[in-house]
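All protein chains of the complex are present and in place, except for one that has been dropped.
After this line comes chain A, so read on.
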Amino acid sequence: MAHSEQEVLAGLAEIVSEETGLPTDSVLPDKSFTDDLDIDSLSMMTIVTLAEEKFSVRIPDDEVKNLATVGDAVSFITSAQA
């Protein structure tokens, strides 16, 4: 079953919060994973692995570098579900 953008954002915020300790409400679409949320590449790969499982999608390794912001990831995951 496909998740709405809203649901993907909420789910992704939970994953990011668990990984980083940041509150879920700080994980907003315009936030950059590296510059705003201070997520290193190992953490980013952890988040990708957990998101793939949670949303039953595949996020190709080549695609990860294009996911600069939380919004980029939400859009990719939402469309990849379809």
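Note that a residue touches a chain if its C-beta (ideal position, glycine included) is under 8 Å from a C-beta of that chain, and two chains touch if they have at least 3 such contacts; residues count from 1.
Here, contacts and distances are computed from a predicted model.
Engineer: Tell me the UniProt protein name of the chain this structure doesn't show, selecting from "Glucose-6-phosphate dehydrogenase assembly protein OpcA", "FAD binding domain-containing protein", "3-oxoacyl-[acyl-carrier-protein] synthase 2" or "Heme exporter protein B".
Structural biologist: "3-oxoacyl-[acyl-carrier-protein] synthase 2"
Engineer: Which of A:Glu5, A:Asp36, A:Glu52 or A:Asp72 touches the chain that is not shown?
Structural biologist: Looking across A:Glu5, A:Asp36, A:Glu52 or A:Asp72, the contact with the absent chain belongs to A:Glu52.
Engineer: Kindly note down the residues of chain A that lie in touch with the hidden chain.
Structural biologist: Residues in contact with the chain left out: 18-21, 42, 45-46, 49-50, 52-53.
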